[in-house]
Each structure stands twice: as structure tokens, then as C-alpha cells.
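Note that one protein chain is taken out, while the other chains of the complex remain in position.
Right, chain A next:
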């Protein structure tokens, strides 16, 4: 059995994987970030400005899923 050929490829794969992990991490580290004091109010603002349209928060009468009324015009 060529022990070397069984061990080496695995180790090379491991090293390649770690190198990719390191380069991904470097990219992540150098990313531009925005202060939470700016991003969080904007996340909240999205919700408050869309709440009226959100039928599961503010139910409206036109619910396409609710049962039809019993009287129909024929």
C-alpha cells in the first residue's frame, strides 16, 4: 500500500481548504461596515413604513383566502 498517496492528497486538500478559509476571512475583515446606530433605525423604518400594507399585521377586508360570503349575485 502506498501510504503516502493516501495521506498526501488529504493533507493537500486540508491545506487548500484552510487557505480558502483564510482568504475568505481576510475579505470579510476588510469589508466596509456601517454603524449600528445608522443601520438599525433603517431596519426599523422599513417595518414601520410597510406595516399598513402587511395583511398579517393589519388585516384588511380583502382577504383572498377567507371564505366567500353566502349570498352571490347570479
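In the analysis below, a residue touches a chain if its C-beta (ideal position, glycine included) is under 8 Å from a C-beta of that chain, and two chains touch if they have at least 3 such contacts; residues count from 1.
In this section, contacts and distances are computed from a predicted model.
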One chain is missing here; what is its name in UniProt, given the choices "beta-aspartyl-peptidase", "VPS26 endosomal protein sorting factor C", "WD_REPEATS_REGION domain-containing protein" or "Mini-chromosome maintenance complex-binding protein-like isoform X2"?
-> "WD_REPEATS_REGION domain-containing protein"
In the full complex, chain A touches the hidden chain through residues 11, 14-15, 17-22, 24-29, 31, 33-44, 46-48, 50-51, 53-57, 59, 63-67
